[in-house]
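One protein chain is absent from this view; the other protein chains keep their places.
Residue numbering begins at 1 within each chain, and the chains themselves are lettered A, B and C in the order written.
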């Protein structure tokens, strides 16, 4: 096992990794920008190194600074968290070249899954259902029109190099497709320096359901059930739950088997997530694979009793998974609300500033992951997530009232947060009955007043 | 189900009950003394009634004030928590006479278990092993001498009306016994207004292991495994864990069966705890039955996935238990540390005062139950417990490192607390190997420096 | 401006509810900012600062959180420093008269003697007569007839003799 790990991230996920290391008796090195000197991940790490100014490109996104910090502190491995360099294949390569263990899959694996067209083809070859569409990048608008005619409108144009909801256009007619084709190419060229597009059938009233998998160096691949991340706003996840209210035992078996087969076919190692679109007819389609730990991993930890970040570290150290598939039993129901420093009344505008009052909920079945505290200043340079509030209860209905109860105990003054929004969702009958799809948040604001 | 419950307590347990009610959609009435106006149990209840001055005898211990508060607020049931009126049989009677449901067993049941000699005889009749000793109150010092000769020294003299470790003397010789007999009678007469004593064999190197049971009005009695509460100082519990490191599966079955048989034999209804002395030879002896929820109930909740306070309310409302014995599977290991406002370096002296800084731990497997917060003033009138920190992990070793990690994140300024003490215990090899007995804390301070 | 004048200004700001004072005259300019002592808790838990929140009337909606309804009346009533308060010695329902049709024990404007009964508090089906613990003229009867009261709640305000 490693004796020292550098955490190449900030905020709650950096603290999450520090906690896992502490429980594994591994020393930690936090890196931080000048804007994060008083963040808890810095406070709770064994060592901390300032690596640059607030601008992430000169701090958290700069591989050279991370590696230099690992060198001067004598770290043996680097955990990238999520975001920043977590899915940067070159960074994974650099870590390996410089003699540091990258806690995640290999650079080549990240590269393969980062190319959406290659990822899709790889999964299709492994027998994982994929959304019908172009077989690799589109060669022309004419090819796009022919494919759309075959599969029926609406269809989506997606940038091969896109991700996180960026570079996607939905078109409903041949005229729209012709217009969108050139626009989307130019956009992708500008945004990702690669204009390649692919086409997919657009699945209406779909849900976003993902399977968590873990693969070790002995070739074991275990799944930890699904997470339902359908509650999104502009493709940013807001609420996640496990199990999904739309997934039956049989459907879970089929989705999980597909995910495990897909991961096993490429010899996937470390934590990964296979994201599926789930159609109302229970058909599911591979969307993409995330080659890192997810923000929403705690809901899975709570229903399975596992510690995903510890497993990531064990796997990277060459140890086998600490459980087999038959040890994983889903217990109860977990929900996560992302508490962001955002003004819901003003289009979820980020609201950095100083937190003047901070009281977190407690009691039975409540977990909080946060780097914030009373008097913490939320810096304007990074994402607006302040905390993840996760609850666990025997049933979904009990988890919802528990979440409502916990949100009612969560007091933040100084910056507006998404707490009131989440409270309203927990009281919303559509969320409560579980029959929501990816249009939920838009529909919610149409139905209710802010 | 009730629509409104009055919580006849203060501090963390009052908040615990408010939380359970909120999750059951039951309105709550908090009662409070003038010293507790800014406590969280007042803040989080739906209504709050000031019932008297700080002195508990004129507030939390006065049945008339509690009942009057229930009357003016229209509450249907009263939850007594632990301490104060929780094991006051007369209060349970008064509640029933005034038309309020007392959330606990009947007054007669409390009375029976409150008389230690009757409780012991009742349990012995149900086949529960009891500590050898006098069959009811001692008639004379001569009878005590004869019994002590039969069972061998050391023996204990206990006040029939005692409890919580009060009114107990250990004697090692006939001379000591003669001397102690009159002293203990006088003490008991003064403290409990009843001088009756009984004698028991003193079990050396014993552990305190208790079985949580729940009985409903349909006659179902279910046990939720054991708690090990051996780490005590002057008979005040400091650390509790479940399962006990000293209890094998076979021993658990035997202890739990005895506890269930004992509770079933008297038709016990609501939550109760059968406390056993566990000898090094795995013999166990009934000590007493607590007819209320225990401070340490969260460790059981964490390993069984149950909500004991919700079950208490369900049972009091006449509903059956929401699970059967076969549904209860112990998962992993839980530990609770009681965080008290006490100065460990000065003989655990209580240290009321204003909390200036307050940061609670978070992350995976951590639960906090507390009524305190930043700037809360700890009143000098009541017990010194500020918070219960509970962790849950797959194994005992992991739970210990998780507790150590969580204690390291717990910052309290303004009043000294027992946090540093708990951190040292978690690092102590004797605690870690689990081979400790009721002399542990004394031994710990002999072995280590403060 | 002399130092003494500045000193007086400081004292005025200090003893006031003013947060900041700024004064300019010709060339001269002064600005005094009073120290904030805002109790942090009172911000996070906005309505819990009153030491003895008034009991909520029982027929209000059961699910409404206490924070919304409590304390506001107590806070709104700025107590006159010259008045004495007769407070409820127990929790219960306050009655102004010994029986539904009877005349009230006391009215506003009347004189009350020490020990004189000013009302009844019903608790546990018992009617407890409440004697005045001060003497004077009744300025205000602070609770309605048949209203629930909690310990320490003000029943009467009295101008002392």
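One rule holds in what follows: a contact is a pair of C-beta atoms (placed from the backbone, for glycine too) under 8 Å apart; a residue touches a chain by one contact, two chains touch by 3 or more.
Quantities reported herein were computed from a predicted structural model and do not represent experimental measurements.
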{"item": "Sole residue of B:356, B:395 or B:448 that reaches the chain not shown, by the stated touch rule", "value": "B:356"}
{"item": "Sole residue of C:10, C:84, C:97 or C:134 that reaches the chain not shown, by the stated touch rule", "value": "C:10"}
{"item": "Hidden partner chain, residues of chain C it touches", "value": "1, 3, 6-7, 10-11, 13-14, 27-37"}
{"item": "Residues of chain A in contact with the chain not shown", "value": "3-4, 25, 27, 30, 34, 37-38, 42-43, 45-53, 59, 64-65, 67-69, 71-74, 98, 373-376"}
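Everything that follows uses one rule, which is that only the chains that are shown with their structure count from here on.
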{"item": "Most heavily contacting chain pair (counted by C-beta pairs in contact)", "value": "B-C"}
{"item": "Centre distance in Å when chain B and chain C are each reduced to the mean of their C-alpha atoms", "value": "40"}
{"item": "Distance from chain B to chain A - Cα centre to Cα centre, in angstrom", "value": "43"}
{"item": "Inter-centroid spacing, chain C versus chain A (mean Cα positions, whole Å)", "value": "53"}
{"item": "Chain B, residues touching no fewer than two other chains", "value": "25, 373-374"}
{"item": "Per-residue overlap in chain C, given as positions that touch at least 2 other chains", "value": "40-41, 44-45, 65"}
